[in-house]
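The structure appears below as structure tokens.
Here the complex is missing a single protein chain, while all its other protein chains stay put.
Moving on to subunit A:
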Amino acid sequence: MELNLTRVDYMQVGVTSPRTMKLLPEKKHKAPQRVAVADQTGVLQCFNMKKGEAQVAFKTLPGTKITRVELGGALGSPSDKVFIATGSEVRGFTKKGKQFLGYDTNLTESIKTMWVSGSHLFLGGNYIFNHYIDCKDEDYYLCSDRINDVLCLPMDRIQEVTPVLACQDRVLRVLNKSNMLYEFEVTGPPQSLALFSEEGGSQISVTINNQTIVVYLNRTTPSLRWGVPNDKRLGGILCMDNFDMSGDGIEDLIVGRDDGTIEVFGYDEADEPIPKLVCESISSLQGGVVASQGYEEIVACTYAGWIQGLTTEPQQKKAGPGDMVPLGADTQNKLSTLKSEIDTLQAKVLQERDKYHIAAMSDKAISAVPQFDVNDKFSLNRDDASYILSIEVKAAIDNVLLQSDVPIDLLDTEKNSAVVSYSSCDTENGNFLLATYRCQANTTRLELKIRSIEGQYGTLQAYITPRLQPKTCQVRQYKIKPLSLHQRTHVLDDTRPMNTLKLTGQFSLAEIHSWVSYCLPEIPERTPPGDSINFYFLSTFLDTQLDCLYKKGEGTFRSDNISTISILKDVLSKEATRRKINLNISYELEENSIPDTLRRIHPKLEYQLLLAKKVQLIDALKELQIHEGGGLDFMSPEYRQILEESETLKDEYKKQPCHLERLYGMITDLFIDKFKFKGTM
């Protein structure tokens, strides 16, 4: 499958939320479609392209921010009605722009996700899922963790209404009315869902943070079809669509990521071209026809509101010999209108600037600049147990100051081109890291990699200054939790010997829940329903496990890694003391657990040591190769193999810097913690 795509810019709207752009269907096959897009200023607009110019068909007035756009219509007819979710309200517009529906759901949570099918409306808030038929409340489900996406299996195939929820706690929940049919566990928190219909059931593409899997679901059995691991370390996925780009009659899966890459996968084969867009995260995309009849394209909308097409239409210019390509007449026009717009704006801005400066002289005036939007993400990368911090602003970023009150390491990522500078730190003022990132012109997105140490917890702060007058900066805080390298899981290996930490005292369920969520990532902020709560965790670095079971007045934590228990004990007792709660702490040290954990670390350690040794040898062996001029027969097969694999070995070594040192550190901690618990240290 070979795709040749060229990029075209259409227009720019305000900052957009994920999945707020849709293409309206056209009756005629491959006829140019209209684009409906909504932004965070609350404006929904619908436009089509005519001779390279965007022509707006309708535009609503600004209001509260729009979080989702979906298309709908009566079953069997084309879905050409636009539904938008804003706050707790759902509005419907015809393709002409007439509002035919304004429905206030009176939900306490604002709507995060929406799915429309005929007269059925499915809404997801943070934790609550609601199903309406003709705007009448039908079903209701309360989730134990955040709902990331909602969809409903196609009703023309499956008679009963079967909604599917993608939840933060790594499961897909399939519902029947207000009850759960079954749960299907996936490898990470699912972010978004897309439907790919098939006889009998439905394939659903699920994106998990930065990988894609396809799951086959019906009312009784789920099965995993295939998954695409994220080998290339691309960013997280925000949106997907199914559309036949390759023209082979089968729909392809298109995926948009937050680092600006778009991928196209064939459903039958997993080989894909990756057209790279700009360095802005893609908030929504869809396949269709927009610019000119007959040419399929991927229309993508970025966070900053750029709407762009990746079209199959060749954009070659008929350039003859000579220096300059004459600019097309329409481009010429476009440029001149833009220029005049800029000029008037410039004049206006100058006027306002003067006004601002005059105001600065008076005593009573205040200067207050509206908060700019920052799209940031701080997520654990499983592969190398490090955190990725991405920051995106609508205007270009001037500089970012990073400050941390715990020791952390900043790693270089190839994706950013900013000049980093470390400042000397004064630890007595709580500064363990002070670094500035000075960005090159036109950088709107910055990605950083951070390595944390378990047991060292605190806050990382980023002061973000965009290149915008009057200059302001915004602080963002990111918690580095005591057990920062742990990840939620749903299975526990019961055969391992486990150490136990038991807490008893006068505390409520909500209190202990808040302490646990203080220690561990991926825990819902809200206390889940029920009398007792049970979570399983896996260390992304050592693959050791942790079992948390707690209820009012009692908490039990079990782990095969004594260091994990030690960290938990320290943090929990500190937290409880801070709130003046008396805790009884008891622990059971399982002697067997230490050799067991060491045995678990051993292969990793051995592998890393061997890798380090091999990498060390590469240069020397290469030198020998040069000295001896070609013939390598005298070398042992082991060395010859190192030489042959030198590139892959080096790559692997580069991928996980300091891995060995981290392992050493963890083994040392294990030793110290063992004796700490035994009371001899």
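Definition applied: contacts are C-beta pairs under 8 Å (C-beta built on N, C-alpha and C of every residue); 3 or more make two chains touch, one makes a residue touch a chain; residues count from 1.
Simple rule for what comes next: contacts and distances are computed from a predicted model.
Per UniProt, the protein behind the absent chain is "Putative Bardet-Biedl syndrome 2 protein-like"; the candidates were "Putative Bardet-Biedl syndrome 2 protein-like", "Origin recognition complex subunit 3", "TFIID subunit TAF5 NTD2 domain-containing protein" or "Phosphatidylinositol glycan anchor biosynthesis class U protein".
When the whole complex is considered, the residue among A:Lys30, A:Arg225, A:Lys355 or A:His490 that touches the unshown chain is A:Lys355.
Considering the full assembly, A:Val419 is the residue among A:Val419, A:Ala510 or A:Cys658 that touches the omitted chain. Taking the complete complex into account, A:Leu468 is the one of A:Ala57, A:Leu468, A:Leu492 or A:Leu617 that touches the chain left out.
Note that of A:Lys28, A:Lys96, A:Lys136 or A:His627, the residue touching the chain absent from this view is A:His627. Think of the hidden chain as still there; on subunit A it touches residues 6-9, 12, 304, 315-317, 319-325, 327-328, 331, 334-335, 338-339, 341-342, 345-346, 348-349, 352-353, 355-356, 359-363, 365-372, 394-396, 399, 401, 403, 412, 414, 417-424, 429-431, 434-436, 438, 442, 463, 465, 467-475, 619, 622-623, 626-627, 629-630.
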